[in-house]
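A single protein chain has been omitted; all remaining protein chains appear in their positions.
Chain nomenclature is as follows: A and B, assigned in order of appearance, with residue numbering initiated at 1 for each chain independently.
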Amino acid sequence: MEIFINNKSYTAEDGETIIQIADKFDIHIPRFCYHKHLSIVANCRMCLVDIEGFKFAQPACSTLVQDGMKISTQSAKTKNAQKSTMEFLLINHPLDCPICDQGGECELQDVSLEYGDDHSNYMQFKRVVVDRDVSPLISTDMTRCIHCSRCVRFGEEVAATKELGLLDRGENMKIDSFIEKNIDSELSGNMIDLCPVGALNNKPYRYSARTWDLSQKKGISPHDCIGSNIFYHIYNNKIVRAVPAENENINQTWLSDRDRFGYEGIYAEDRCKRPMIKKNEKLLTCDWDTAIKTLNQNLNTLKNEKKLDSLGCLISPQSTCEELYLFQKVFREFGANNIDHRTIEKDFDYQQDYPVMPTLGCDIKDLEAYDNVILVGVNIKKEFPILSVRMIQAQNKKTQFFSINFQSSNEDFNPAISLALRNDQLREFLDYLSNKTNKPNYIEEKMFHYIFKYIKSNKKNLIVIGPSIGQLPNQTEILYSLNQYSKKINADFGYLTEHCNNTASWLLGVLPHRLPLGKRVDKEGLNAYQMIEKKLSNYIFYNLEPECDFWNNDLVEDALKTSKMNVFFSSFMTPFIAKYADIVLPISTFAETHGSFINIEGSYQAYKQIIRPKKEIKLGWEVLNNLLFINGANNYTFDTLQNEIKNNIQDFDVTTNNNFKLSNQPLKYIQKDIFKFTLRNTYNTDQIVRRSKSLQQTRTGKLKNILLSNDLFSSHKKGYLEFIDKDKNIKSELYNSDQSLPHNTIAYQSYKIGDAFVGARTGTVKIKS
Amino acid sequence: MTLICTETYSKQEPASLETYLTLEGYQAWQKILNNKISKSEIINQIKESGLRGKGGAGFLTGLKWSFIPISDEQKYLVCNSDESEPGTCKDRDILRYNPHAIIEGMLIASYAIGASVAYNYLRGEFLDEQWKVFNKALEEAYQKGYVGNNILSTGLTINIFPVLGAGAYIVGEETAMLEAIEGKRGMPRIKPPFPAIKGLFAKPTIINNTETLATVPKIILKGAEWYKSLGINNGEGVKIFCMSGSVQKPNNFEVPLGTPFSNLLEMSGGVSNNSKLKAVIPGGSSVPVVKGELMLDTNMDYDSILKANSMLGSGGVIVMDETICMVKVLQRISRFYYGESCGQCTPCREGTGWLYKILTNIIDGNGTINDLHELERIAGLIEGHCICALGDAAALPVKSFLNNFWDEFEYYIDNKKSMVVG
Partner (left out) sequence: MNDINNNFFNNETCSMIENIKKKFPEDRKKSSIIESLLILQKNNNGYLTKDIITSLAKYLKVEEIDVYEVATFYSMFNTKPVGINTISVCTNVSCMLRNADNILNHIENKLGIKVGETTKDQKFFLKDEIECLAACNGAPMMQVNHKNYENLTIEKVDKILEEFE
């Protein structure tokens, strides 16, 4: 249809609103309550426009276009209507923009400069609203609120956890949470962006800079495999704030709190600031030249003595593609085979049959095309908060979610079923679903009814395997059973991985058995677990925190104690590193280097250096490159390196990736004693997040307690918990019962710096009576 | 005079089923069921009768019903017994003296629009008397099989549920009422979509006023022409007017539309306080005030009142004699809209308070003439700029009071006291 705005003709579709057309053609209409990803409420009345044939100006955000409609965004009627709304908004709004944190980026300020009057006739008292401390991430200044209700609608519609509501009515209406309740959701920071005024502010950022002094750099989330796009705001070479960069395919206009506040970890006090070498049992600073040369010498000695089998090369999948690629390249050039990134895993029997790289099995935006999505071993709200948004959207479009985990998942969307099973039960359950075993009696009959009623092979089904499965001692058999089941119900099969770059780690051959693009290695090396368990004499750790990033931190310590050379490429100086390192190479975090990540859909996303590192900290890829160079290889520039990677992966056909066939049925795992597993706490997943002060102050960040299933808890009478984990006695006073755990189960909060050592991530324990 | 909604009022036990049955109660309903009268025929009859909504807007009832889509989806009828327009007290009497007429009307309306569930929303303040009486009547109707599953063995299902509010004028607005029934804050919705397309629980819904629905059975029983012809002087049908304020005998009168105002005034015993008629708000406090002289020449029908620059509204006729201070009346009206604004639209949330505060300032003796211009200006900024009509309802009285009684306001400002004694 044809409509006219300011006498110019535009084509519009049935069902579009005036503001949508105007936005499409860059015709400015002021607005406060309207947001393209929220429902339309048309309550702020800022977008009123003159439409021919209407006595009064009408809201552009809610008025549907009609053929031949004539709209003016310039006429006196429009201007007067907008000016009057502005006047009303300002009568109760403080006019102290210079001290407001939103100053300079306040939509109210912008609009009032353009549309408001320069003086107010209002002589009465202004409304004042008392504030509470509701969150370590958000500060409130509710006197500034203009009641647009965006924050409330965000909670209701996008996050599906309503934390803020509208209270009281009329002029006294205010936004607040329930009595004495805090804002705790994992997506809460988005309300800061949505708030058009200075009512909801970024608390850590408060007063740290004025907006006009900031510069902006784009980054990719280093905290999960979704790859949210982020704008970092920089002041004096320091990140002071992060906001979403819009990407309709990935994070839309949202950001999880982890992605918004995680960067604080970069500024942790325990950053490695200088290269160091151990001399006479003491770790001393040295210059870079010495450090690299020493490392190179040691490696060449190993090479010459043909002892490279005693070298373990481990790198975190949180590293950039460039680092991952160079890492495997450098150490393979030396002749090493023990190369891996899967430090949180134990059972690797699956690895020959695994696809070239783990992917979700579909694009993130296409999740809503599925009838059924079966989530196994993942709590989306806790582990992939930004994905919750998509799942809620999908659910609103009738996708059903089924969740099977070791603790029933407390999702914000509403899973049709949410089962909590131990690892042995999980296999039995899956095998029953594929008609292979008898019906497990610990699952309610109606669950099966439901599953069989909805999950059928003629439906569009997706099975998603979460990172917790990787931690299991029987991961292979679970993967095998899931694979069988997926064939039976004709489902797509996909993964959500531990870190932001697991997909690249596989694709780029950071593996003991494969080269880049899945090519076979001639001589297969040891996997990550074997490297630790076998107590090698030499280790290279890249971006890894020995205390937290391994399947069993006890074993790591054992290995470090006895080895001869421990080299840490690290951004942080942890107590283990201080104690066991022979060489420490301080390297950049994600933000201090150019880099790229491949997200779980397989999208390659590159970004430029966001801030410069401190003087003595080097970019990780440069250090690796240096090692290559001094051994006579080509000297890469960042661009030639990145192009080599891009050219490599360009040829890879992602669509052929997903045929995963396990050849041999794995052995049956038998669970003895109490099943223990480790929760993946949202704010503990990686080294940067663990060090974000603000996130650690949130409710989730503060979780410490060990959780006991109800049966264990009720049979345990003492005021403390004492149990035997492997050969070690552990005593804890911090424990709770948790009814969302299966029988005979203990759940540890994930590894944290300073927390008690808990041994293996999964396995068995005995309670001391 | 033909009485419809108020027919039972003079009887002993007016609310009882027996009384209603002796007055041809439920015969319209049985006629429909026995003769299998089609939905469209009923809607046509209501259309032809010229029945207009008696809740305030005066929209043609039959036309409204015809907007309901013909489909298999769930549909709802809602009876609006929120009665909270200041000056209006007719629905509460129907609820307590003639509840069966409402029930029969709800049944017929539900049938006509294909709704199997109907809600009657009563304002919370009715919980002591009207709520109890209506519930009891409903129980009787259920027992007799007029309502419920398999109505009078026809296989038809219509369930009626009364629901209770908890104090909010705005919930009288039809979409706010839907929100309230959904258990939320009573904040009006944007239209379109209109409730007939997407209403209660997102399903097609018709909302009618109590009096409107209580009138329906007699129209079905006696025909559209009959109802239409009850009006006089170009009016069509009848309407209850609630005579209140400065009259000797305040009361509800169900009279032909078109009845001269002077007759109504006479029926209510004339102006009180031995005074003369000064002004009348003819349709509840939301409509513009009319000067007494003009009102005495006006008939009580939609068009005539419109000619007098006001509206028939809910039929709440508020009469003011010459001892009444118009500044104070306007201040009280403004306080009402200030207190009852739901708060979602900027102009209404911020503007109603502004109006009230200026008026209070004047009453306190601190006003200036400029305040009067401000009042007019602010009212103008609110009018037409809000989601629902509460904004207009707050603005129109201000405009009309100033328009008709500017001198009195000026006097108050200059002398820091009212022009009238008392």
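In the analysis below, a residue touches a chain if its C-beta (ideal position, glycine included) is under 8 Å from a C-beta of that chain, and two chains touch if they have at least 3 such contacts.
All figures in this text were calculated on a predicted structure; none of them were measured in a lab.
Peer 1: From the listed residues B:Leu257, B:Val329, B:Leu402 or B:Val420, report the one that touches the chain absent from this view.
Peer 2: Residue touching the absent chain, from the options given: B:Val329.
Peer 1: Can you tell me which of B:Arg185, B:Lys218 or B:Arg349 touches the chain that was removed from the display?
Peer 2: From the options B:Arg185, B:Lys218 or B:Arg349, the contact with the absent chain belongs to B:Arg185.
Peer 1: I'm checking contacts with the chain that's been left out. Which of B:Glu41, B:Glu125 or B:Glu376 qualifies?
Peer 2: Going through B:Glu41, B:Glu125 or B:Glu376 one by one, B:Glu125 is the residue touching the chain not shown.
Peer 1: In the whole complex, not just what's shown, which of A:Lys162, A:Lys218, A:Lys238 or A:Lys704 touches the removed chain?
Peer 2: A:Lys162
Peer 1: What residues on chain B make contact with the chain left out of this view?
Peer 2: Output for chain B: 83-89, 91-92, 119, 123-129, 161, 163-169, 180-186, 201, 242-246, 250-252, 281, 285, 316, 318-320, 324, 328-329, 332-333, 335-336, 339-340, 342.
Peer 1: Residues of chain A in contact with the chain that isn't shown?
Peer 2: 162-169, 177-181
In this section, only the chains that are shown with their structure count from here on.
Peer 1: Which integer distance in Å separates the CA centroid of chain A from that of chain B?
Peer 2: 55
Peer 1: Give the list of chain A residues in touch with chain B in this complex.
Peer 2: 40-46, 48, 55-57, 59, 62, 64, 81, 84-85, 87-89, 91-92, 121-122, 124, 146-147, 149, 166, 168-173
Peer 1: Mind listing the chain B positions that touch chain A in their complex?
Peer 2: Touching chain A from chain B are residues 168, 185, 190, 192, 338-347, 349-354, 357-358, 374, 381, 383-387.
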